[in-house]
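Before anything else, here's the structure in question.
With one protein chain held back, the other chains of the complex are shown just where they sit.
Naming follows writing order (A and B), and every chain is counted from residue 1.
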Amino acid sequence: MKSNKRIFATLPAGILVGLGLMASGAVYAGGSHGGGHGNKGQAFGEPGAASDVVKTIPIELGDNFFSPEKLSFEQGQTVRFTVVNKGEFVHEFNIGTQLMHADHQKEMAMMMEHGAIEVDRINHDKMKMDMGNGHMMSHDDPNSILLEPGQSGEVIWKFAASGELEFACNLPGHYESGMVGEISID
Amino acid sequence: MELRNWIAGGFAMSAAMMPFSALSEELYYGVQLEEFEYRAGEHGEQLFVWDADSFIGSDEVKLRWKSSGEVEIEENNLEALSNQLSLQVPVSDFWDVKAGVQLDSPDGPDRWYGVVGVSGLAPQWIEMDLDFLVSEKGKASAVLDMEYELLITNYLILTPSIEVQGAFSGDPEIGVGSGINSTELGLRLSYDLVDRMVSPYVGVAYERSYGETADLAKDEGEETSSWQFVIGAKFIF
Partner (left out) sequence: MKKKLIILGMSQSRRLIAAIGIGIGLLSASMVTAGEYNLTVDKVRISTGEFEKTGIGYNGSSPGPVLRFQEGEEVVINVTNNLDETTSIHWHGLILPYEMDGVPEISYPGIKSGETFTYRFPIQQSGTYWFHSHSGFQEPDGAYGAIIIEPKGREPFRYDREYVVQLTDAHPHSGARIMRNLKMMPDYYNRKQQTLMDFFSDAEKNGFSETASDRMAWGSMRMMPADVEDVQGFTGLINGKGPDQNWTGLFKAGERVRLRFINSSAMTYFDMRIPGLKMTVVAADGLNVQPVTVDEFRIGVAETYDVIVRPKEDKAYTIFGASMGRSGYVRATLAPDEGMTADVPKLKGKPLLTMADMGMSHEGMDHGNMPSMSGEGHKPEGHSVEKPMQNGKMMDHSKIGSDMDHGRMMKMNKSAADPFYAPGSGLMPQASNGGKFLSYKDLKAQKPLYPYREATREIELRLTGNMERYIWSINGVKYEDAEPIRLKYGERVRFKFVNETMMTHPMHLHGMWSILDTGSGKWNPVKHTISVAPGTTVYSETEVDAEGQWAFHCHLSYHADSGMFRKIVVEGGPDNAANITPVKGERSWN
């Protein structure tokens, strides 16, 4: 799976998600940034198929907040999130557990430190760089989308299990200052 | 008498030269009673001694008043009294020069002096005052005062001090010979009790006179050297 992703690393984020969806049909047990955290989270869902979408939710990314900030779905529903970045900074829309977000924040911090992501742009060349731990700075998981200012894209997700999830932007400081929303799955 | 007028004139002149800006600025003042103590000497003498140093002024010029004196307690006799009034201006980061007048009394006839001197902080934190004096009789002399504060803690302070008096020409009327004529060494251990306002201390002082001055003292039946135990307090306002 890791080798598949390298191909997509330089493609615009919007397209990435679509390709990512096709490439992986596995149940997601956690954000799998190259390494995966399969042993940490619970199985909360999987990439959804466009044909199964029962709800379309528009998500607006601002500096530094989401609108809306609270969502709820039913177990088994497949939801299309149409995400648009109306801010002036790069933002992420990432579905996961609190724990997954905490891990992902470290990766995002590293990407910014290495210049792969700047405040207001994504450096696609640097995305190909090795992070020094055998992982690349790709950002192409189907449970998330990374958008430059003005960009838009979509995430289609099937919520498998009931519970509390968060959608978050894990760019440094964004989550902590409130760029995080709640998803409850009944 | 002429010289005395000249001294007074010089003092007035320097006062007139105070920069105008200094007058418009905030004035600060300070009063330090550096020694305020009882002394018991090895020859049975008991003295009350003070040494005060006050100023009022600005960064540019200060009016400074130094006063010191010694009272023989048993005889209730003012043995020495010295008052110096000077204007002091900075000349470098750590040094001031001063000019003024000094009146010494009694122990013989009063003496007026014209004073010029330097005052400041020498390297290694040694506080220094060096005065050159010319008396109304035309006799020149000098006094060097040095002091160092050794902080044992930030409140317990050991202060060694030294004062050296010398004369370029003797003035036998007031018991002063030429050359180095006296030294006083002090060592005081103080504790800052209330801020730096009240600092009681104990210590020792050693006074000694030399040469012609010592001879003159002997003629008067006085001792030429004496160890003294001191107890007192430093006051700063």
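One rule holds in what follows: a residue touches a chain if its C-beta (ideal position, glycine included) is under 8 Å from a C-beta of that chain, and two chains touch if they have at least 3 such contacts.
What you see is a predicted model; the values in this text were computed from it and never measured.
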Displayed chains contacted by the hidden chain, counting the whole assembly: A, B
Contact with the hidden chain (one of B:90, B:108 or B:179): B:90
Full-complex contact with the absent chain, from A:88, A:164 or A:186: A:88
Listed residues A:63, A:148 or A:166, member touching the removed chain: A:63
Absent chain, residues of chain A that touch it: 62-65, 69, 88-89, 119, 172-174, 176-178
Chain not shown, touching residues in chain B: 21, 24-26, 28-30, 32, 55, 59, 90, 93-94, 121, 123-125, 150-155, 195-196, 236
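Quick note on the criterion: only the chains that are shown with their structure count from here on.
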Chain centre separation (chain A, chain B; CA means) in Å: 81
